[in-house]
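One structure is given here, and the rest of the page talks about it.
Every protein chain except one is present and positioned as in the full complex.
A and B label the chains in the order they appear, each numbered from 1.
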Amino acid sequence: MITINGISKEFKEGITGKCVKALENLELEIKQGEVFGFLGPNGAGKSTAIKILMNLIFPNSGKAEIGGKDVRDPEARRIVGYLPENPYFYDYLTTDELLWFGGRTAGMDSNSIRERSDLLVQQVNLQNARKRPLRTYSKGMVQRAGLAMALIHDPDVVILDEPMSGLDPIGRKMVGDLLIELKGQGKTVFFSSHILNDIERFSDRAGIIIGGKLKRVDTLQNLLSGGKNLEDVFMSEVALAEGGTAG
Amino acid sequence: MIRRTIAIAAFLLILASLHVIALGRSTEARKQLPRGEGSAIVLPSALLKIAALEFKGLVSDVLFLDSIAFYGGTLNREERPRLKEWEWQWLDKTLSASADLDPYFLDPYLFGNAVFTWEAGMIREANDLLAKGSRHRTWDWMLPFFTGFNYFFFLQENEKAAEFLMEASRRPDADPMLASIASKLAFKEKKTETSIQFLEEMLQRTDDDLSKQRFRKRIEALRGILLLEQAVAHYQKRYHVKPHSFEALVAKGIIQKVPEDPYGGTFYLDPSGSVKSTTERELMPHRKK
Partner (left out) sequence: MTTFWPIALITFKEGIRNRAIYGITLVALMLFGATALVATMVPREVGKVAVDMALSTISFAGLLIVLFVGINLMAKDLDKRTIYTVLSRPISRSQYIIGKFLGMILLITVTMSILSLLAITAIVMLKNIHAGYFTRFSWQTIILADGLTVLMLIVLSAISFLFASFTSSSFITLVLTIITYIIGQSLSGVKSLLEAPSYEIGFSVSPVTVKVVTAAYYLFPNLSLFDIKLQAAHALAVSPSFILWTVLYGLVYIVISITLAAIIFRKKEFP
């Protein structure tokens, strides 16, 4: 469903134009119906990979596809729901208007937008706030509104960048429930996190990215084989990467 | 609670009265501040036009209001002459700039004409301003009419005056009298009668009381002269000689008495037989060289 083929990305930093490698030759294949957890420390390149998938930034080399369509084609995003990291929406719009916008741009008619909105607003628990402008929302509420917006058009592929960050325990449980529900519906989910527990609980398969390089990709079963926990696996990868750069 | 409210109200009341007093004193004291003299500098219109961006009309209004506010502020000055030379220059430049920014704006022309002619004797400046207005307000017969009047009344250039009156008479809605006054001026016919006619025309177009008073006085004097001229002519026709004095006219019963000169002088017959007044120069407003 999602194919990332040898993608590299460099950023120029400051006025000096010094290049910083954010991604190096990233290869990744996510199958339909899979919940994929993208694990890595802050600044490892998780967001960069997701932004390339959303065509927000462009790779220096390599190619990415969603549902068989090149991500540079806007049509590729028709089946995608995306929640950015720390989302920020229009201050003076309400959740209802945000959902209307999301539905309309995905080609839905007013009736199905209304039905789907009612359902999602309930799921993310914003019934009482749906007619209020987003500027009056707390950070967690904005995150939940963003989640509803990502799911409004019932997308086949859901890409969530740090969906749990900034949420209280109730919010985290809510997002978790949603992930499980999406999995039950056979959706493809690609989510990033730096919280090991989240990856461990919700994903079928996970990739560990450190310093722009994908270190390991495997099913959770294989990663945790032999009674290891994800923390051990992750820390040993980090140690290996640091040793590699030092030596 | 109530006591506190009263205290606050009283405090505010004291502040308010202090405010009024301070404002009044400050304004009063400001008037005494030495003012920059000789600073008749107004930005050139070409630059003003650029700086005004799309608000040229507005800047024109502001410049005009500035000039009438300034002029109004000088009305109760005690020194004579009331305005200094550079102040007239500033007024002229400001009104010209206002007219340059919005050449269709009537008020600067009328105001400039009113103050420059009678008071400042700046007839040329008034006429330049009117000419600018006349060029743009092609539908307006008043501006060339005023120019013509200035030539006639202040500069005694009757041919020029006739030219402008003819121009005025050709414009829409012009008073039909204008053409006839113009032709009489041009052919030097019935000078006194024409002058009265012209002044009466002008009187009708004038709003302010001071000018009206001046025109009425002038018309009264001209009527006196006209009466005497007609009497002299009558005498001449009857006796085939010119009278020596007005007393002769009264003695023969042609007139009942010699009319009074409203300017306080007396009318007399000059050796050539034309009617003059001892206040002749009053009739002619002061002219600048």
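Methods note: contacts are C-beta pairs under 8 Å (C-beta built on N, C-alpha and C of every residue); 3 or more make two chains touch, one makes a residue touch a chain.
Please read all numbers here as calculations on a predicted model, not as lab measurements.
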Residue among A:Ala49, A:Val80 or A:Val124 touching the omitted chain: A:Val80
Contact with the hidden chain (one of B:Phe105, B:Phe149 or B:Phe215): B:Phe105
Contact with the hidden chain (one of B:Ala10, B:Leu23 or B:Ile50): B:Ile50
Hidden partner chain, touching residue among A:Cys19, A:Leu56 or A:Ala239: A:Leu56
For chain A, residues in touch with the removed chain: 11, 48, 51, 54-58, 74-78, 80, 82, 84, 87-93, 97-98, 100-102, 104-107, 133, 146, 149-150
Touching residues on chain B - with respect to the absent chain: 46, 49-51, 53-58, 60-61, 64-65, 68, 102, 104-107, 110-111, 207
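We take it that only the chains that are shown with their structure count from here on.
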Between chain B and chain A, distance of the C-alpha-averaged centres to the nearest whole Å: 83
